[in-house]
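Of the protein chains in this complex, one is absent; all others appear in place.
Letters A and B name the chains as they come in the text, with residue numbers starting at 1 for each one.
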Amino acid sequence: MSGIALPAGLVGEGKRRRRWPVLVLCAMAWLGLMLGIALLADAIAPYAYTALDLRNRLSPPGATMLHPLGTDELGRDVLSRLIFSIRMSLLIAFGATIIGALIGTSLGVVAAHFRGFVEQVVLALVDFSASLPFLILALAVLAFFGNSLTLFVCLLGLHAWERYARIARGLVISAGAQGYAAAVRQLGASPWRIYGRHILPNIASTLIVSMTLAFPEIILLESGLSFLGLGVQPPETSLGSMVGYGREYLTRAPWILLSPAAVIVLTTFSVSVLGDWLRDRLDPTLQ
Amino acid sequence: MLRFLGFRLLRAAVTIVLVVSFAFVVLRLSGDPAQIIMGADAPPEAIVAFRRAWGLEEPLWRQYLRYFGAIVSGDLGRSMRDGRDAIALVAERIPATLALTIPALLIKLGLGIPAGITAALHRNSLIDRAVMMLAVAGFTVPSFVLGLLLVLLFAVQLGWLPSGGQEGWRHAVLPIVTMGIGGAAVLARFTRSAMLEVLGQPYIRTASAKGVPWRAVVWGHALPNAAIPTVTIIGFMVGSLIAGAVVVESVFSWPGVGRLLVVAVANRDLAVVQCILLLVAATMVTANLVVDLLYGALDPRLRQRTA
């Protein structure tokens, strides 16, 4: 699904208001907190995420001071699992976003540089991947190859690559046709210099905005697949798989899935708000 | 127009061929089919016999042609779990899925488009902000979370509706609402930005400046032009009628195509997965084709260019 514009009205009219909108500040604070948790997971988690406490199984939040967010069916501490899940989900989302941006941008630049046949091949691939819902494609690959964390990250990295490819190709073609790129080319610059020093820095802001718009989608995909039991495999844990396993205890112990669900929603919401705000500030031309 | 149609058909065919080739390549890359199907500890002579029987010793391009021929003639293999024809297995699940996705699509259209238009026409008003706040929430809450929250509220706490299964219309309410809300949010955001884009165009200013009543400007100029980008995303939604319910079907244990897909993936039932993959690709490509033809009807520029 394409990254759809958040209305400017929601995050403030970027240009007119110089001070930072409250919503954006909240989003930044939340993301900062998440990053901090992910980086310091080992230090701040009260227990290991696999540690069992068989005496306190399915204990609700606040019931004992030992487990502030409660425990699951095996007596594992929900808070500790949540902390490690945040780390896993963010790691996957960052890795996948960067892989997607790298693959997509390179293919887009290659298409724009060589034109002709190479471009047609890239465009056919873009068409192909835009014509299938990514979830289905991902499921098919997981069925064929089985699951491993590396494969999973690379697979999610393919999400939205065609968006970067399309954007990069368009921008490189328009940059190369007019103005500065043609000027630098006729100075005798090598293609590496033209792309590396001139074109890429000029189109970087658009690509960064696309990355922030794709990031929440990847978190949603990762958690969706993990929820279905096809993503992150136990004993590893991620936000989606916590929700998926917690679902069995929905009636008896809803706290197992409520806290990771809340983290997913708040994180995707924050990144969306931040991405739209960035887009309004850096690149109003992007839809 | 014929030429345009031919060009689009060609592109659709290329995409289908790509999907089939993708399935073939992935199938071959993922390991020796003989090993997978016969099991790791099958006797070597049985494996050799199997390979000969299925033509796995032939050169790859002949295997590919044979594979292609089988798919064209409608033979998509048998489920590795119960040995039934993969197509029949998938086909019997389609009605159950459509029973969810078609009503959900109606909710998306009926809720999302009016909400988006209203928000755009009253830009920055309270309505706009409220609609967009809801729309963003709808987009950022994943469907499995929304579904489970609805279950928690309406099934566990209030006991009004069942939490899963497929026994009657009451069982369909929660899954339909779950899908409908999420899709309506996406559509509302999209419609709003398409509408705002159009409302900012000079021809709208011209029309209202020369005294055309605002209602007529909206109906006569803004809506038809905003419809063009919106049709694309609706086409995508129509294209995912068959397999757009993977997650929601799993949440509500609804025995549709999506549930089948998840189970097949977990069991590595490759024939079924491949069958669903092709079915989804065919639906999607058809929907895109229809969207392209609709473009021609909506955008006179495209019509003229092809004349």
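As a convention for this text, a contact is a pair of C-beta atoms (placed from the backbone, for glycine too) under 8 Å apart; a residue touches a chain by one contact, two chains touch by 3 or more.
Heads up, the rule we're going with is that contacts and distances are computed from a predicted model.
Q: Any idea which of "Lipoprotein", "ATP-binding cassette domain-containing protein", "Alpha-L-glutamate ligase-like protein" or "Cytochrome bc1 complex cytochrome c subunit" UniProt assigns to the chain that's been left out?
A: This omitted chain is identified in its UniProt record as "ATP-binding cassette domain-containing protein".
Q: So which of A:V184, A:I208, A:L250 or A:L266 would be touching the chain we can't see?
A: A:V184
Q: Extract the touching residues of chain A with respect to the undisplayed chain.
A: 178-180, 182-191, 193, 198, 201-202
In this section, only the chains that are shown with their structure count from here on.
Q: Please give the residue numbers of chain A that touch chain B in the complex, ascending.
A: 1-2, 4-7, 9-10, 124-125, 127-128, 131-133, 135-137, 139-146, 216, 220, 223-224, 227-230, 240, 243-244, 247, 250-251, 254, 257, 261, 264-265, 268-269, 272-273, 287
Q: Which part of chain B faces chain A closely enough to touch in the complex?
A: Contact set of chain B toward chain A: 11, 14-15, 18-19, 22-23, 26-27, 29-30, 119, 123-124, 128-129, 132-133, 136-137, 139-145, 148-149, 151-152, 156, 163, 186, 189-190, 192-193, 196-197, 233, 236, 239-240, 243-244, 246-247, 250-251, 261-262, 264-266, 268-270, 273-274, 276-277, 280-281, 284-285, 288.
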